[in-house]
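Heads up, one of the protein chains got dropped from this complex, but the rest are sitting where they should.
When the chains are written out, they are named A and B in that same order, and each has its own residue count from 1.
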Amino acid sequence: MSQKAGRQSVLLDPSPYLTSAAAVVGPMEGKGPLGEDFDLVYPDLRIKEKSFEAAERKMLQEACLLALKKQDLRLGDIDYFLAGDLLNQITVSGYSAAALGIPFFGLYGACSTLTLALSWGAMLVAGGFAQKVLAATSSHNCSAERQYRYPTEYGFQRPRQAQWTVTGAAAAVIGAAGEGPRITAATIGKVVDMGEKDAYGLGAAMAPAAASTLIRHFEDLQRRPDYYDLIVTGDLGQIGAALLRKLLARSGYCLEDNYNDCGLMIYNPELQDVGAGGSGCACSGVVVLGHLYRRMKEGELKRILVVSTGALHSPTTLGQGESIPGVAHAVALEI
Amino acid sequence: MGSYLTAFLVGGLFCLIGQLLFDLTPFTPGHILSGFVVAGGILGGLGLYDRLIQFAGAGASLPISSFGNALVKGALSEASRHGLIGILTGMFELTSTGITAAILFAFLTALIFNPRG
Partner (left out) sequence: MAAVPEELNITPEEYRELVKKERPAPPLWRNALCAFASGGAISLLGQAIQNGFIALGFKPEDASNPTVAVVILLASLLTGLGLFDRLARFAGAGMAVPVTGFANSVTSAALEFKKEGLVLGVGAKMFSLAGTVILFGVITAFVAGLISAIF
């Protein structure tokens, strides 16, 4: 019997299954340490499309179709399509929804979209509102830079704390029946704003939201960090991850070796110039649905907690001197 | 009009100052480069920037501060001849090459190339 747990969490019973997952990435991600775990590595950032935005749409659609193909599903078998991305008006997702023809829940959580979509999709299935949903997200380094920062050929120096937006897309099918890791619980995050204004230091802006959601998750479900084989945050990067540890320690929670951050896993910082680590919706998207999904199916990981983190600012709010609010949603996967 | 050594040293110095401002202050490149232009304009108004150009050649005429100097010189020289209206008629006289070239070459480049990221 699914039910609300504590203040911000839900326990899903019977737990829906992540029956299928697909992850596609750009060339840099393919050259990273997890390159083997992705279904498709694109040779360049434009992939013969007319713009970066169009390329990102193609990536998202290919990830979706791959996820369906792995379970021999057709578009008509899916009840709802849940997707979001970084671009204004989430056009990558909206236009992809048009191409796929599935009833569409458009979501915006910035880089927290993966767990936003997984938690929402799981609740729809566990609540009996759907048999199968398709959850997906994408990001593209150039389309994000162009929108949030500067034209892609502008010559400026990125500060060391800046992160690198991952180019890629990930999709998963959540079903009421089947095989695979199960989504057993979720914690929906509050938006947290500590007054950070550095647009290049998003890890620091999002870490408090991750801490808040994690603390609530542990308290709502009466669990400690060691309940999980692995706890991963989405894209806090080096600085955000260090800040998260400090924030959790203040509230009595110690993150040991079972903690990592997708932004730190996806690239090789020695060989790739990525600042403090990867970021973007696809960061947690491809790491979780490509790499971690495989490790769960192979039995190496039995219980993981995924906490994707997002920064909810815009170039406009930054320009107007507002600070950067963060949000983080947590999803527990068990097999 | 300047030697290679002074060009190198002065040009490098301008950029060094800019880099320190980038790294040590919270200002964006837009802020800092505008500051250079304003500074160049002020030095130009005081008659000092031209002496710098005499000394350092391209080392002083290539940094964006010389844009400010050129705007001020253009405005002032026309103003001295035609009064206040000269500020408006003369301002872009000396910077016309730079602005026109930037627009033209940017346009042509955009026609031929695509951004790569």
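In this text, a residue touches a chain if its C-beta (ideal position, glycine included) is under 8 Å from a C-beta of that chain, and two chains touch if they have at least 3 such contacts.
Quick caveat: nothing in here was measured; it's all calculated off a predicted structure.
One of A:4, A:160 or A:224 touches the chain omitted from the figure, and that residue is A:160. Even with one chain removed from view, chain B keeps its contact list with that chain: residues 1-2, 4, 7-24, 29-31, 33-34, 36-38, 41-42, 44-45, 53, 56-59, 61-64, 66-68, 71-72, 74-76, 79-80, 83-84, 86-87, 91, 95, 97-99, 101-103, 105-110, 112-117. The set of chain A residues touching the chain not shown comprises 50-51, 146, 150-161, 190-196, 201, 204, 208, 211-212, 215-216, 219, 239, 242-243, 246-247, 250-251, 273, 276, 322-323, 325.
As a working rule, only the chains that are shown with their structure count from here on.
Contact residues on chain A toward chain B in their complex (touch as defined above): 45-46, 52, 141-142, 145, 151-153, 156-157. For chain B in complex with chain A, the residues that touch the partner chain are 22, 29, 114-117.
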